[in-house]
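With one protein chain removed, the remaining protein chains of the complex are shown where they sit.
Let's look at chain A:
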C-alpha cells in the first residue's frame, strides 16, 4: 500500500522501436554543432529519450567601430570612425534530444569529432543512466558521474524559467492561439513542480538550492500506459493518446446527470461532471470502444493529478504550478485535461503552467552541476533561434508526419549574453506585458504579409552580405546556406504557425528579425557595409547639425516645439530597415532631410496627441527622460539630438538608450558615443550636459530592431531607478509600433513613428508616411 514516488522513466523504450533502422542517415554536423570546442558533457537518459548537453565556445566575426582621433581638428579626416572586423568568442550551451535507439550512433559521432577536450567526466542522470553507463564510458572514454534525477530537474527548471523569455505557457484548447506564453517573472520562486513520469512527484521549490518533495501519487503516466495497454490492447503510449483524442468519455464514465438526471444544484455540480470514472463499464452486456476507454482513462488520471496538485498548492499557499514529465510532453490532449482539472478544483484561482523546454530540464540540470565553476547562473542566456528547434507540436492529432520526423532530433542552443537582462522598472505590470503588438500566430493576414515581405527582402540581405565580404572566397556559399535556412524557417511558419523552429508560439516579426540576425551571425555574413552606409549618413548629418539648431533657435517657443517633433519624425523616415526607404536610399542617396519633412503626413496625424504633449510642455519640466532611439544618421543627429537638447534646456535629464549590438541601421551604443562626442564639440549645451552627467548614454542589452522592455540591460534599469525617470520616449516602427504600441507604463510616455510600410499603414487606416504620435500619461 501507500503513496508513491515519481519515476520519470518507464522501464523500456517504446515497444517496437528496436526494429527501427539504426543506420538512418543523420545530418550530424547540423545537430552536434561546435563539437571541436565542446566540454562539460552531461546526459539525461530517460525511458525512451536521451538528452545530451555540452558547452562550447563559438567564434564569429563582428564589426566594431572605433573613433578616429579628432583632436587635431584640421578637418582633413572626413571619416567619423574606423571599422574593423574582429573575432568575438561567445559561450554557447547545446542541448540535443533524440530517441534512445540512436544513442550508440550519436556517441560514435561525438567521439570522432571531439578533439582537444580536457573533459574527463560526463554527468549523467535519468533512469537510463545506469543502464547505459558502460556504453558511455566505453564510447566516449569519459567517466560517468551520476547525479540525482530530481535535483537535476529542479536546477534545469530554475534555469529555463530565469533565462528563456516566454518559457512557461498556459494551454487553452480551441483558443487562437492555443498557447499563451507568460512573461518572465522577476522572481520565479516559490513554485510547485508536478512531474508526471510513471508516477507523480510533487516538489515545492523555494529557492535556487532549496526544494522539497512534498508529495506524490502512484497514478501517473505509467498507469495511463499500463492500464491503457490492458484495456485497449494498444501497446504504444502515443497511440493511446491518439485513441484518447478521438474518444467520448461519457460512454464509459458515470456523470452527475446519469444519477441526478441533471445538475446537483445545491452543490453547484454540473450535470456533465464525472461522478464515477468507468462507472458505466460495470456490466457484461456492453462493449466499449478503445477510444472511449482511453479517453475516460486520460480524464481519470489527469483529473486525479490536478486534484492532488491543487491540494498541495493550497496546503503550501502557492500560486504557480508547473507540469512536466513524459505524460505531458507537449501533448495538447493531456495539457487540456490537466488545465481543465486545475481550473475546476481551484475554481479558476490557479493556472496550470507548462514549459517549452520541459524535456531538457534534467539534462540542463546535470550540465549545470558539472559546470558550476563557469558560473552559468551569473549570466543571462538567450535562446539561439538559429540553432533551436523550438516548440514542436507533439500533438497526436496534428501533423503526425511532422511529429514522426521532429521526434527524432530536437535541439536547443543558448548563447551567453554579455549582460544581465531585467525588466524595465517603469512597466505598469510586468506579468501582463507583451512586447509584440500583433501576434502572427493569431493573425493570418499579418502573417502572410510579413512572410512575403521577408521572402522578398531576403535577396537583398544576401546580396549585401556577400558584397560586404569581397575578400572571403566562401562568402557566396555561406550566404546561400543562410538563404536556405532562413527560407526553410519562413516556409515552416507559413504552414504551421505554432511550430516554427525557434519560435515559441507568439510568433512576432520581432523574432524573425532576431532569427535572421542569429543565422547571419552563424554564417558569419555580418555585413560591414551597413556600417559604411551608416557612416556616410552620419557624416552628412553632422555637417547639417549646426544649421538645423540655428534655424530652430530662430523660432518662437511654440513653433519650435512643433519643429522639434517634426524633425524627430522626419529623421525617422531614414531607415533602410524598411523596404520603401531602402529602395530610395540605394537609388538616390542624397534624399534630404527637408524632403523627408515634406513627405510627412500633415496634421491631424493618424494618431495625434500632439496638443496634449504641447500642453504638458507648458507645465513643469520632467525630472528625467529615457529615450529609446532608432536609426543612425539623420535620425539620431538631426532628429533626436535637437529634441534632447531642448529637454536638457528645460532642466530634464536625458538617458539615451541604444542597442548593444548591430541591427539593420540602428544606432549602436558604440556609435552613439562617437556621435555624441562629435556633437558635443559643436554644441555647448550638449557638452555641459555630458560633463555634468545630465545626458547619459546607456545600452539596452539588445541587438534587435524591436524592443522588449522585459529584457533590458540591468545597468539601464538601475539608472532609470536612480534618476527617477518620469518620461519614456520610444521612437520608430520597430520599437513603438510593432512592439510596445500597447505597453502600459507607470510614467508618462511618448511613442512616435512614421509608418514606412504601405501594408501596415493601410491596416492602421492610414497611408504611407502616416504619423503616429502617441502621448500618454499613466492612469491616476
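Operating definition for what follows: a residue touches a chain if its C-beta (ideal position, glycine included) is under 8 Å from a C-beta of that chain, and two chains touch if they have at least 3 such contacts; residues count from 1.
Here is the rule we use: contacts and distances are computed from a predicted model.
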Chain excluded from display, named as in UniProt, from "Anaphase-promoting complex subunit 5 domain-containing protein", "Dynein light chain Tctex-type 1", "pantothenate kinase" or "dolichyl-diphosphooligosaccharide--protein glycotransferase": "pantothenate kinase"
Contacting the left-out chain in the complete assembly, out of A:155, A:180 or A:280: A:280
Identified contact with the non-displayed chain, of A:41, A:225, A:354 or A:669: A:225
Identified contact with the non-displayed chain, of A:59, A:148, A:272 or A:595: A:148
Those residues of chain A which, in the complete complex, touch the missing chain: 1-7, 9-12, 15, 127, 148, 150, 197-199, 213, 215, 217-223, 225-227, 229-231, 235, 237, 252-254, 256, 258-262, 264, 266-267, 274-284, 288, 293, 300, 303-304, 307-308, 311-312, 314-315, 345
